[in-house]
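Have a look at this one before I ask anything.
Only one protein chain is missing; all other protein chains are in place.
We call the chains A, B and C, going by the order they appear; numbering starts again at 1 in every chain.
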Amino acid sequence: MTTTPASDHWVLTLSCPDRPGIVRAVAGAIADHGGNITESKQFGDPDTGLFFMRVQGETTIARDTLLATLTPLAEQFEWTWNLDTVGRRIPTIIMVSKAAHALNDLLFQQRAARLPIEVVAVVGNHNDLADLATFYGVPFHHIPVTADTKPQAEAELLALVQSTGAELVVLARYMQVLSDTLCRALEGRVINIHHSFLPSFKGARPYHRAHDRGVKLIGATSHYVTADLDEGPIIEQDIDRVDHEMSVEEFIALGQDVERRVLSRAVAWHAQHRVLMNGHKTVVFR
Amino acid sequence: MTTTPASDHWVLTLSCPDRPGIVRAVAGAIADHGGNITESKQFGDPDTGLFFMRVQGETTIARDTLLATLTPLAEQFEWTWNLDTVGRRIPTIIMVSKAAHALNDLLFQQRAARLPIEVVAVVGNHNDLADLATFYGVPFHHIPVTADTKPQAEAELLALVQSTGAELVVLARYMQVLSDTLCRALEGRVINIHHSFLPSFKGARPYHRAHDRGVKLIGATSHYVTADLDEGPIIEQDIDRVDHEMSVEEFIALGQDVERRVLSRAVAWHAQHRVLMNGHKTVVFR
Amino acid sequence: MTTTPASDHWVLTLSCPDRPGIVRAVAGAIADHGGNITESKQFGDPDTGLFFMRVQGETTIARDTLLATLTPLAEQFEWTWNLDTVGRRIPTIIMVSKAAHALNDLLFQQRAARLPIEVVAVVGNHNDLADLATFYGVPFHHIPVTADTKPQAEAELLALVQSTGAELVVLARYMQVLSDTLCRALEGRVINIHHSFLPSFKGARPYHRAHDRGVKLIGATSHYVTADLDEGPIIEQDIDRVDHEMSVEEFIALGQDVERRVLSRAVAWHAQHRVLMNGHKTVVFR
Partner (left out) sequence: MTTTPASDHWVLTLSCPDRPGIVRAVAGAIADHGGNITESKQFGDPDTGLFFMRVQGETTIARDTLLATLTPLAEQFEWTWNLDTVGRRIPTIIMVSKAAHALNDLLFQQRAARLPIEVVAVVGNHNDLADLATFYGVPFHHIPVTADTKPQAEAELLALVQSTGAELVVLARYMQVLSDTLCRALEGRVINIHHSFLPSFKGARPYHRAHDRGVKLIGATSHYVTADLDEGPIIEQDIDRVDHEMSVEEFIALGQDVERRVLSRAVAWHAQHRVLMNGHKTVVFR
């Protein structure tokens, strides 16, 4: 976060125990500095008693001054909070195996400036997608994984996260399961796309099981990765219609478009700081 | 099935082991009698090796003659088949508890001639919906159910099925679980609406569990009832979008509209003979 | 608006020229009285320079005191504003012709407490829907309309609006076109459902024209009525998929379900004060 003498467009996200006075305090702090709110959303969860807020604003004061103004409020109201620049491209590592559709969409959207991420590396346990990464000017790292080499592979990934300053890891149909250790090390920073409408069809081969069950809709779910496979907080889901004529291969083909869309939306919202954690659920200020 | 001297618009549905010659045989039989096909759909399932067909046609011959023409084909090709009049209103019993939304839609659609069913009775284990049935001119039967009285209640229902000639029983948010015996007695003739997107959230309180899981879509599923709760062949499903702001009550309210739509579609397709059984799945010639 | 000694759950809506300080002022006023915000949404339109806000809050002060607190702010910031009780059922007149689907849904939703309106009268230019209104305990007024009697008919309607205290008039597939005079007299208080996806197929027989055009989706649009037919600010729209097999009658049947849904959503949001006017468009704080 740098100081900006001219107009600074920032985004503040916070969660805390719900109580009166939070909004007045934030609005007051902004107004006191002649700031202007460009977007503001909030939610008080009656079940958990938590309050969530996402405020975008423009001020001409230095970022440090803004921080100094907000810090006492954060302490007073016990915020879990974050202050960032609107539109800052989040350094991101995308992990892939062989399927290209999700990676292709993320790289395309990033280049078209529709996704506020900066893909600093693509990591594949196979080499298949190296040329796609190269086309988009992104370094590709081939990190194979076997049962024996998994710890070293995960260590290599963590090292890459550190060396690149990656703040987000996206599993774009990456087929290896992350160890509990890695999940905890990267908690809150890993987004996965699961090719089913969770909680239906957790685990492997969801399209085959969906086809066998005779469902009339298939779906995809993007979620934060936790140690429990496919159980992490859901960010976004979507579906498409299938029918008796379609083979499993056709389910897969159709599903790939849903996966692509759902993952790209989730990554965009996360990068825009629109997703806040609410226990095992998410608040999405879309 | 009655004989009709003038133009007879009938619908034939059949399933059988897939093999060459079925279509030619059916089309030939129709053409031989100067008949005209008004709609025809077919599907060969490579997984089960079964062939399915639904043909609507118009002929001027007597229905008995048509039957006599088709019966040898049915034997030759080992059909499981049905011949009916297009648009014949299927005698139907609707079972309800307290929630009115599904019943209200079915009765309204029936009166508007959008649903080819004839509701011969509404059965409720509570009395709440008696006036709604009465408004639509349908007899209401209050058949309460407790753990002790369940066998008698089910016997009463079966007797009603017989006395009314009902060919279809629709569980319109009927909250009692049918016994295995009843399921088998009415096999293939009972359609239920489950208020979740199966196989997610089988059983009780699906909206509460969906809300707790933090899903971003809720759904409803209509299916044929089998002895396994919520496991029967799925006929239709649909969803609607929810978000973090919505309470469980709001999930329920939104979900009721999905339930209503999904059940009405399923009942319409079944009554139009558009749904064929394919193992534990359905072929829906919509 | 009555004074409430206990907890008063109110909703404030406002629009005004956008400028810094509005949110702090509102939040401050609420906090000063020990109030708690239960929901808050806002939007600043960069195109029109207008600011919109909808705040729900709970305070224990008298309503008059709250008004007294807000009035100076309203003057200072030049608000167009409204303060009402959350959940107050808006007195509503529903106008119909022969088609029952929209009326049936509104009356059903109202009785199920899903629609915060109180239907004080149903007005039909035909008598067909009298029994439906009666079933729901709502007075039915048959006000026929011919080219000659239109002025008297509209005068009768206006008189009914006044005598019932109706704050909203819903045209639920009412087939007469309101005169410019009536539109102006009831400006902002009349919601219509048009059976197409505007701006496609304005005017008469939209399903026939959609069928002829060979569109693959049909839709419905609810909007505020203005003197320009089908041009008023759009509140909500939705669609459903059609195909080459469907006749015009099937378009109509499918479309009725979209009309029903779209109209009910629009009426609910209006009654909850979630719809604000933004020139010829709407802001919908759904």
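Criterion: a contact is a pair of C-beta atoms (placed from the backbone, for glycine too) under 8 Å apart; a residue touches a chain by one contact, two chains touch by 3 or more.
Since this is a predicted model, take the numbers as computed values, not measurements.
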Practice task
Touching the absent chain in the whole complex: find that residue among B:28, B:87, B:151 or B:279.
Solution key: B:28
Handout entry: Touch criterion as defined above, residue of A:114, A:142, A:184 or A:205 at the omitted chain
Key = A:114
Exercise for the section: Go through chain A and note every residue touching the omitted chain. Expected result: 39, 100-101, 104, 108, 112, 114, 131, 135, 245, 253, 257, 261
Completion exercise
Residue list for chain C contacting the dropped chain reads 43, 45-46, 197-201, 213-217, 219, 233-239, 243-245, 247, 278, 280-284, 286
Completion exercise
Interface residues of chain B toward the undisplayed chain are 20-21, 23-24, 27-28, 30-31, 34-42, 44
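Going forward, only the chains that are shown with their structure count from here on.
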Problem - Self-contact between copies chain A and chain C, residue sets same or different by half - result: same
Fill in the blank from the handout: Taking each chain's centre as the mean of its CA atoms, chain A sits from chain C at a distance in Å of 37
Practice task
Report, in whole Å, the distance between the mean C-alpha point of chain A and the mean C-alpha point of chain B.
Solution key: 42
Completion exercise
chain A touches at least 2 other chains through residues none
